[in-house]
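All protein chains but one are shown at their positions in the complex.
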Amino acid sequence: MSGETMPEKIGWEVSVAPVGSMAMLSRLEVVKLRDAGHGGLHELFRRCALAVLNSGAHSDDARALYEQFSDFRIEIDQEERGIILRMLHAPALAFVDGELIRGIREHLFAVLRDIVYVSEEIEGRVDVASSASITDAVFQILRNANALHPGEDPDVVVCWGGHSISRAEYDYTKSVGYEAGLRGLQICTGCGPGAMKGPMKGAAVAHAKQRIPAGRYLGFTEPGIIAAEPPNPIVNELVIMPDIEKRLEAFVRAGDGIVVFPGGVGTAEEILYLLGLLLEPANASQPFPVVFTGPASAGDYFRQIDAFIRATLGDAAAARYQIILDDPAEVARVMRAGLDEVKHHRRTTGDAYFFNWTLTVPHEFQMPFEPTHESMAALDLGRDQPAHELAANLRRAFSGIVAGNVKDQGRRAIEREGPFEMRGDPVVMKLMDELLKSFVAQHRMRLPGVEYSPCYRLVA
Amino acid sequence: MSGETMPEKIGWEVSVAPVGSMAMLSRLEVVKLRDAGHGGLHELFRRCALAVLNSGAHSDDARALYEQFSDFRIEIDQEERGIILRMLHAPALAFVDGELIRGIREHLFAVLRDIVYVSEEIEGRVDVASSASITDAVFQILRNANALHPGEDPDVVVCWGGHSISRAEYDYTKSVGYEAGLRGLQICTGCGPGAMKGPMKGAAVAHAKQRIPAGRYLGFTEPGIIAAEPPNPIVNELVIMPDIEKRLEAFVRAGDGIVVFPGGVGTAEEILYLLGLLLEPANASQPFPVVFTGPASAGDYFRQIDAFIRATLGDAAAARYQIILDDPAEVARVMRAGLDEVKHHRRTTGDAYFFNWTLTVPHEFQMPFEPTHESMAALDLGRDQPAHELAANLRRAFSGIVAGNVKDQGRRAIEREGPFEMRGDPVVMKLMDELLKSFVAQHRMRLPGVEYSPCYRLVA
Amino acid sequence: MSGETMPEKIGWEVSVAPVGSMAMLSRLEVVKLRDAGHGGLHELFRRCALAVLNSGAHSDDARALYEQFSDFRIEIDQEERGIILRMLHAPALAFVDGELIRGIREHLFAVLRDIVYVSEEIEGRVDVASSASITDAVFQILRNANALHPGEDPDVVVCWGGHSISRAEYDYTKSVGYEAGLRGLQICTGCGPGAMKGPMKGAAVAHAKQRIPAGRYLGFTEPGIIAAEPPNPIVNELVIMPDIEKRLEAFVRAGDGIVVFPGGVGTAEEILYLLGLLLEPANASQPFPVVFTGPASAGDYFRQIDAFIRATLGDAAAARYQIILDDPAEVARVMRAGLDEVKHHRRTTGDAYFFNWTLTVPHEFQMPFEPTHESMAALDLGRDQPAHELAANLRRAFSGIVAGNVKDQGRRAIEREGPFEMRGDPVVMKLMDELLKSFVAQHRMRLPGVEYSPCYRLVA
Partner (left out) sequence: MSGETMPEKIGWEVSVAPVGSMAMLSRLEVVKLRDAGHGGLHELFRRCALAVLNSGAHSDDARALYEQFSDFRIEIDQEERGIILRMLHAPALAFVDGELIRGIREHLFAVLRDIVYVSEEIEGRVDVASSASITDAVFQILRNANALHPGEDPDVVVCWGGHSISRAEYDYTKSVGYEAGLRGLQICTGCGPGAMKGPMKGAAVAHAKQRIPAGRYLGFTEPGIIAAEPPNPIVNELVIMPDIEKRLEAFVRAGDGIVVFPGGVGTAEEILYLLGLLLEPANASQPFPVVFTGPASAGDYFRQIDAFIRATLGDAAAARYQIILDDPAEVARVMRAGLDEVKHHRRTTGDAYFFNWTLTVPHEFQMPFEPTHESMAALDLGRDQPAHELAANLRRAFSGIVAGNVKDQGRRAIEREGPFEMRGDPVVMKLMDELLKSFVAQHRMRLPGVEYSPCYRLVA
C-alpha cells in the first residue's frame, strides 16, 4: 500500500539479557505479562516491543508494521540476573552483527517496566473524576521510570515538530539541539524520527563538547503512537505513558520550556493543548517559555499557524509564544533565559524543579479522547466558547486526525467507515481546511513516498 | 523506671534537606503523611522518624522513648529539590555540631519512602488469603527500596543475635563481620545495637581493606521494633517492612545465608521461624547455610539452644545448622562455601540471585500474629503436631514475649493486665522455662541496667 | 592572502578555571611556563593555546592565525584550586555566550600538561641515539596524559585522512565512525577538521546508542601542526607530542588498527610511514589491520595511491592493506576482526593491550626530519634501496610538503627561498608528480577557497 520499505526480520531466536533494575519483576507480574487473554498484558507488550525494535525504519504506518511482523514472538523468562526476553522474527534493523543495540535493549525493558507499573500500580487506583488523582498518576509513572531528577535545575527543553520534515528542516532541528546542548539544556521529545530525533543528535554532540556525561534524552510516548514513531536509540529515558493525555501532561509538567518545529497534525494537536493550558486563567502567572522556530524556508508555515491561532484563540494566545526564524543560537538563548525565570518562579513558590505541580491542567484536558466517527462528529468547534475550551476541542479534532492517519485502530475505522466528519463554525472550518491542505501539500501528513488520502471531511 | 539514660533533645528547629529520589513525593502523598487523623500516616511517620533519630541511645525501651520525646514534632514541606523535613525537639544524639549525620538523614527519608509505598501501593492490593500475593508484596517493597541488586551474586549474609550482649560477644560479632567482609560478603541485620551492629562495623573495615566501595549494610526493621532497636547509621539500605512476618520473609528471601549469634527471645523467634521453614517438606532441597556461632564463652548458650531444638523439633531441625565456636574465619569460610552452593542452585533452577522465589513460606508463617493475652493463651504448644507447625507456634510465643519486653503496645498490655499466660505440653513448658530463665540470668532480655520482670507465665 | 574568514576575537579578559589534576603545577613549572625568554616555554604554550582556542575556524593557515592574533595574551596564575589561566583577545569561536566550551578548556590544560611534562621529564633524559629510549619517551608522554587504559582490550582505531575533503567524503567518514562506534571501537585521529573530525562525530552518536559512556576520542597532535589542524572539542584525550615522528609512533603503538580516508600529502606521509614500518622484516608477524576506504567517488583516488605504492614499494607493501569502497559497515567489521587478531597476538606474546611494545620502529623512522631546502634536496628518492628505506625517504618528502603548505616555519622558508626542490629516479619523480598534481586538482592540498601554489619542484 505504500512505497515504504519494511525492515527485514531475523530468522533466529535471540535472548535479550536483563538490564539492571528494570528487569526485576515479581512472579505475579511475569504471569500477567505472559497472559495473552483478555486482561492480560501480553499483546500490549508484544506490540510496544515490536515498535521499539523497529527503530530507524522509514515507515510511519503502524498497521503495516503489525501485519509485516505478525509472526514476531516475544517471551519472558525469569533467570538468575532478572527477566530475560526471547524473541523470534524480530526486525533485523535493531541488531549490529547479530547483537541487539544496547539502547534498544534498554527500551525493551523500559516498555516492560512501564506496562507493568501502569497495570499494577496505576490502573484501578486512579480516580478518573479527580484531576489531582490523574496528575498523581502522571507523577508516579515518571518517578517510577527515574525520569524525574531531583538534583537538577529546570533544564528540560521539550521539542515538538513533525516526524516527516524536509532535510533543511531536519538539519535545523539538529542545530537547535546543538546550541541548546552547548548551553547545558536537556532534550525531551515524543520519540520518533524528524524533529523528534534531530535535536537529540545535535545535543549529543554538544554535550560531548561540553563534557556533560549525563546528557538526558527523554522520550515520552504511548502505546498508540509508538509504532508510528518508534524511539531513537539515543533516547536514554524512555517512558511509555498510558494514553495521549497523560503523555501531554508529562510534557508540560516534566518539561520546563517548549520549542516547536514545523510539523503536521500531531504538532498542531500539541500546540493547541499547550495554548489551551496557558490560556487557562489559573496559569496566567506561570512563566513558560515557548518558541516556534524553523529555517527561513519555514517562514510561511509559521505565519499560517500564527494566523490560525490568532483567528481562533485570539491574540492572547499568540502572546504566549515567540517565533524565531533561522537562528538556532537565539532559540537556545531565549530558552536559557526563560528557564532561569522558571527556576526563579519554582523556588519562590516552593514548587519542585523536577515537576511543575503549580501548573493547572483542567480536567477536560486530562480526560482521554477516543476518536470515533461519533465523537469526532460531536466536537463543538464553534467560536462561541471560551478560548481554552475551543482549544481543547480543536486539540481533540487534530488528535483524531493523527489517529486516522497513522494509528492502527484509527486506520481500521477509516477503512471501515470512511473519513471522520467534523462540523463547526464556517470561519473555523475554513481556517482549518486551509491549514490541513497546506500540511498535505507540504507532505507533513505522512512520510514522503506515501500518497495521502485525507481521513477527515470538514463540514461548515 | 530504669537506669537507662535518655538522650538530650535539641531545642531548636532544624531543616533536613532532601535526599535524592527518596525525597520525591506527590502532592497526595504529602497530604497523607501530614494527616494526623485516623487513616493518616503522620503519627506512624513521626514515631519511626523519632526512632531513627534516636540511633545510638543506650535504651531499648520504646515506650520510654515516646514519652521522653512526646513534644517531638516533624513536618513535611515541598521545596524545589524535593521534600524537606522540619523538626523540633529532636534527639541531640543524631547531630554533630548541629548537623544531622548524613546516614541518619538517609534513614529519615527511607522511612518516608517505605511508609508511603506500603500505604499507597501495597495495602489494599495485597490478597491476604494468598501466599503468593503476600510474597509479591515483600518483593515489591524491597524492590522499591532498591534493596535488590540484580547485578550481584548471592552474597548477603543475614546476622541475627541479641541487642543486649556482652563485650566479648560483641567483639566476636565484629570479628565475624570482618572475616565475612574480607571474603566479599555483605551484611544484613535487623538493625539495632549489639549483634546487629557489630558485624557491620567489622565488615566496613574489611570492605575498606578489600577496596569494596559498594559494601552493603542492609537493615530490615518494622514499625513495632524500630524504636527499641534503631538502625545504626552504617546501615546504607534501610527498609521498614510493614510487620514482623514480612520482615522475617524479607530476611529469608533477600538473604542468602544466616549467621546466628547469642541473643534473647527475639533471636529465638528468628531461629524458630527459620527452622520451621526449612523443615517444610517443599524446602527439603533448598541449600541454605545456617551457622550458630559465638565466642568460646557462648558454648553453654548454644548447647542449651541446640538441646531445646532437638527436644522440640527433632534432630532433623538440628541438621539444618552448624555450631562453630570461637572461629570467625571458619564461620566466614562456611558461609562463603554455602553461598557458592546457593548460587549454583539458583542458576540451575533459574531463580533470581537477588530474591529467593523458590523457597516456600507457608501461609501460616506469613499471617501477622497479634500478641494479646487471648492469642498467647490460645497457642498450641504441644508436641503432638508436625514439627514445622510446632515451630510456627513456638515462634509466635517468643514473638509475644518480645512484644511484652520492649514494644510500646505490648508493654502497655502487660502493665494493664499482667503477664501473658501460655500453656502447653509439660515437657515443652519445662524446656521453655529453662531457656527463658537462662536468658534472664544472662541479661539477654533487656539492656543491662534494667532489672527484668518477666512478661509471661508458663503453665504446664 | 586567502578567502578564508578569520575568527573574531574577544575584547575582554577571561579567566579559565582549573581542570582537575591537569591544573596542578609546581612553582618551578609555573616559572618555566611564564618565562618568555630563550629556554622558557611561554611562547610555545601561547601558540598551542591559541591553536586550541581556534577550534572550528575554517582555516588551515597557521601563519595567518598567528598574525591575526598577534595580540593574544595568556597568563598563568596559581590559585587555591590549581592553575588559572587569564586570556586577552582570544578567538571568540571558543566561547558560548561568553563561556569557554568545556572541551576546549580541557584542551588548554592538556597543552599545559604535555608541554611541561616534555620539558621537565623527557627532554634531557631521552638518549636520541637509542631507539628504546625514544620509544620509552613516547610511552611516558602517553601514560602521563592518561591516554593508555590498562583495563581495555585493543579497540583503538586510528583514522587518517585529509582535513580538506568533499562533503560526500566527510559524510562517509562519519558513517565509518558510526559503524565502528556501534561495534564498541574507539577513535583516534590527528585532530583537526575533515577526516579527523567526522569519525568522532559518528562514533559519538553510536556510542550514545550503545550506551558506551566512556567513549574515547583520542587526538594526537604536535606543536607544528596544531594550528593548522586544531583539535575538535569532541576529542577527550588530547596529547601534544613533541614532534611529528613521536606523534607517528604514538599512532602505531597506542592505536591497534588504522583506517585511511582520502587525504592529501599529510595522509600520504602517514601511509608511507606505516608501510615503511610494516615492510620492516622484524614486523613480518605483526597483525595490524589497515583499511583504505572512501565513498564510491573516491575509487580513482585510491587506485592512484595503490598504483603509486605498488610502483615504488612493491606488491608486498600493498598486501598490508585492504581497499574497501562505499561500505562503512564492512570497514568496521574488518577492523573488529583485525583487532580480535591483535588481541590474540598481544596475549600470546605477553604484550600490553594498551601499547604495542613488540612493533619495531627503526631508528630512522624516529629521528626528527627538519625540512629545509637543503634537507629536502638531499633526500634519496631512488628505487635502488630497500623498500622500507625508500618509504622512509618518501615519508620525509611528503612531510616537507606538508610543512611548506601549512606550517608556520615551512611557509616562511618557501616565501623566502621559493619551492623545495627534490630530485630522484625519473620513474619515482613522475609517479610523485602525478600524485601531487591530482591532490592539487582535487583540492586536497589546502582548504577550498585558497588557490594553491606548489611549495615544491620535482626534478627527475
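Order of writing sets the labels: A, B and C. Residues in every chain begin at 1.
Simple rule for what comes next: contacts are C-beta pairs under 8 Å (C-beta built on N, C-alpha and C of every residue); 3 or more make two chains touch, one makes a residue touch a chain.
All of these numbers come straight from a predicted model, not from anything done at the bench.
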Handout entry: Chains shown that the absent chain touches, full complex
Key = B, C
Practice task
Can you work out which residue in B:9, B:333, B:347 or B:443 touches the chain that's missing from view?
Solution key: B:333
Practice task
May I ask which residue of C:75, C:99 or C:121 touches the chain that does not appear here?
Solution key: C:121
Exercise for the section: With the full complex in mind, choose from B:58, B:102, B:344 or B:437 the residue touching the hidden chain. Expected result: B:102
Completion exercise
Given C:45, C:69 or C:139, the correct residue touching the omitted chain is C:139
Exercise for the section: Decide which residue listed in C:13, C:35 or C:79 touches the omitted chain of the complex. Expected result: C:79
Handout entry: Positions on chain C contacted by the hidden chain, ascending
Key = 18, 20-21, 23-24, 26-29, 77-82, 120-121, 125, 132-133, 135-136, 139-140, 143, 146, 148, 150-151, 343, 346-347, 350-355, 357
Exercise for the section: Pick out the residues on chain B that sit against the missing chain. Expected result: 96-97, 101-103, 106, 182-183, 201, 204-205, 208-213, 215, 217, 233-234, 236, 333, 336
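Keep this in mind: only the chains that are shown with their structure count from here on.
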Handout entry: Partner chains that chain A and chain B have in common
Key = none
Handout entry: chain A and chain B: spacing of chain centres that average the CA atoms, whole Å
Key = 46
Fill in the blank from the handout: Whole-Å distance, C-alpha centre of chain B to that of chain C, is 63
Problem - Chain centre separation in whole Å, for chain C relative to chain A (CA means) - result: 44
Problem - Shared-contact residues (touching 2 or more other chains) in chain A - result: none
